[in-house]
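Notes follow the structure.
In this view, the complex is presented without one of its protein chains, the others remaining in place.
Then we have chain A:
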Amino acid sequence: MKLWSIILLTFRESLAKKTFMAFLGISTFICLLLIFALNLDIVNGMQSSVSLFGQDIESAAEITKILFGIESGIAILLFSGGIFMSLFATSSLVPSLLQEGYIDIFISKPVSRLDILLGRYLGAIVIVALNIFYLVIFSGAILSIKTGIWNWGYLWAGVIIVLTFGALFALMTFLSVLSRSGPLSLMITYLVLFFSPMLLARDEIYALLSSPVYGYFFDGLYYFLPKTAELGVILQKLVSNQPVESWMPLWSSMLFAVFMLAVTAYIFQKKNF
């Protein structure tokens, strides 16, 4: 109950920020665009033709391909843009909690420091999940109703995006507790978000470097950090109903989140406010 009240307060605090409302507005706009862009002609209860942005689509196979394409597009847009915006919108949540005069109030309540930290973390996850699933479910429903093809794999997009956000937000929480600075935490988290795909090409980087130490260093970084690019690939495969070759990027990113949260909880426990 006490943890829940911290989650609710964090949720309420996030709502007060205009970024999430903008996010919601953009999501609604995309859905409305889909409603008006995808036209179906129904003759005697049968679908006679489909047009997208005025272009006619003939075969059912082509419709399925187009549907998977649209859903993949939205999912990737959400994966990159949604995570980018969500990190931006939640970057001040932990630093604002740590403000003198605010954190004191929380600690003086019969709530453990771990609950305070988890409440804040989960509050951010809840609001981001609501935003992401709003667009995924709303757009998925529009597309499915209009085409008559129900792609349940599309729902996985929401799950993967929220989990990826969870891993990156764990890093941002750690940095915020250490530095108490929202902008600094955000900058470093963005760096990881955009730098980790480069580690996929670490073999090419090794070729340019003389010492094998760099190899161990980049390998270490690769296995330690969230694998955002590969998570994007997993997301695309799930949306397109294709088999996922390796789940390692997902579980190792989740391990990263758990590790970061555990370290953060330890530091938070020891910190003076």
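As a convention for this text, contacts are C-beta pairs under 8 Å (C-beta built on N, C-alpha and C of every residue); 3 or more make two chains touch, one makes a residue touch a chain; residues count from 1.
Definition applied: contacts and distances are computed from a predicted model.
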The complex's invisible chain, by UniProt name, from "YVTN family beta-propeller protein", "ABC transporter ATP-binding protein", "Pyridoxal 5'-phosphate synthase subunit PdxS" or "Homoserine O-succinyltransferase": "ABC transporter ATP-binding protein"
Selected residue (touches chain absent from view) among A:103, A:129 or A:192: A:103
Given A:76, A:111 or A:229, the one touching the chain that is not displayed: A:111
Touching residues (missing chain, whole complex) on chain A: 1-2, 4-6, 8-9, 12-13, 16, 99-113, 270, 272-273
